[in-house]
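Note that this is a trimmed complex: some chains were dropped, and none of the rest were shifted.
As written, the chain order gives the labels A and B, with residue 1 at the start of each chain.
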Amino acid sequence: MSEEKWRRVDGRAWNELRPIKIESGVLPNADGSAYIEMGRNKIIVAVYGPREMHPKHLAKPDMAVLRCRYHMSPFSTHPRRSPGPSRRDTEIGMVMRYALEPAIFLERFPRASIDVYAEVLQADGGTRCASITAAAVALVDAGIPMRDLVAACAAGKIEGHIILDLNDHEDKYGEADVPVAYMPRLNKVTLLQMDGVLSPDELRRCIELAIEGCQHIYELQREALKRKYEEVVEEVKGDE
Amino acid sequence: MSRLSIIPKLKRRKILDAIASGRRMDGRGLEEYREISVRRGVVEKAEGSAEARIGDTWVVAGVKIEIGEPFEDTPDEGILVCSADFAPVASPTFEPGPPDEASIELARVVDRGIRSSDALGLKDLCLIPGRKVYVVYIDLCILNHAGNLLDAASLAAVAALMEAKKPIYEVRDGKVYPTGEVEPLKLRRLPIAVSMAKIGDVIVLDPTFDEEEVMDTRITVTVDEEGNVCAVQKSGPQGLSVEEIWKAIEIAVNKAPKLREKLEAAL
């Protein structure tokens, strides 16, 4: 396959993820939190809840309501962004909610809200996927019972090549971008969007490639959670 | 939504029972559209306009074309602005106010279908690089919401663009002068949005308002005339298996040509 030899702007192989760093429990105030670096993306996610819904009339009698807010810091992009929420922010908050909701046992917390806040400190292509990946870790960190983790990354096409995990440049100049979120154990896609032009067959290959990426990210999520757990255990031991 | 309060639960039960029998509440097959009609030129004052109806769903699209400054990072491209108003005429649940999540999603998915496929050829809409470009506004006005707004809005938008005429400007000494002439926007592609709902384990095409209320998730696949996909949007609180996704893509690619016929036949 020619794609094996061709190299990308940043030197990665076609099916190679950017360097990823995930840390959980980074925010003392939040019930759960996570920090993710995915290439030059830097995102912090906080989870508050389950907690009493405010305003009350939005509560549901038989389940918790998941609310997701995606926000980019004014300095996260070039040029500077205006601090208020954009229509893009609103849409990404919505697709994050749909991506995470199937993984959470919402029905265990009637009338409650679970609030997920993603704050993008630096953006470099693929922030919605990185935010979902971090949010899943933060949800577990908050002790919220989950059916599965949710891992997310994009695949796409540039100069005729199908590639994994587009950076900002590839996103802008490429032919297509397909962000995917995936629950590995339940084998379900919970986020699927597409921008660009692809034949149905190329689209399938992108989705399959993105799912492979998600599987790898899932391992990194588990390691981050395990690391945190070990730290806690060591702290407890240290206290003895 | 998969977890519903009591009345929707009963409704969901009924809808599932109907689907299980292979026929929907309104008698349609699972992969059948409601009656579709597209009419162009409904608002003479707009540079282009059209209405699309799918069953009782009714959307009007208007295109206005102005001159503006390009964005800093695309100095040689025209600008496309797509917005949707869920006018309170359209549904007892719509309220006057700033655009909500649903209307933002609608506008963004229609926008993406047109933008990704570069249907407008944005580079052809530049008059003076970095200084003057055409700005094409597509405004979607929802008049009656009976489910599957997205496909109707997408049809109306593309039909309005097909009809739209842009004023011709003469460029002299770094300035633009209106000539008084107009010419059609040349549409390079006709992206068609095809939406499906997953209810229980079944995928149904062109969901009604009631079906949308009880669906598990929705997937919209936008297809161009060569059978390429130029936008996808999965929306709603449940996941999809890859098989379901493959099936949705296939249905969309198969159904799009019929909708394109309606579009091309519209007066």
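Keep this in mind: a residue touches a chain if its C-beta (ideal position, glycine included) is under 8 Å from a C-beta of that chain, and two chains touch if they have at least 3 such contacts.
Remember, it's a predicted structure, so these values are computed and weren't measured experimentally.
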item	value
Total copies per chain kind in the whole complex, with one of each drawn here	A x3, B x3
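Going forward, only the chains that are shown with their structure count from here on.
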item	value
Inter-chain centre distance, chain A versus chain B - centres from mean C-alpha coordinates, in Å	27
Residues of chain B that touch chain A when the two form their complex	3, 5, 72, 99, 101, 104-105, 107-108, 112, 116-117, 217, 219, 224, 227-242, 245-246, 249-250, 253
Footprint of chain B on chain A - complex, ascending	60-63, 79, 87-88, 90-91, 93-95, 97-98, 101-102, 106-107, 176, 178, 183, 186-200, 203-204, 207-208, 211
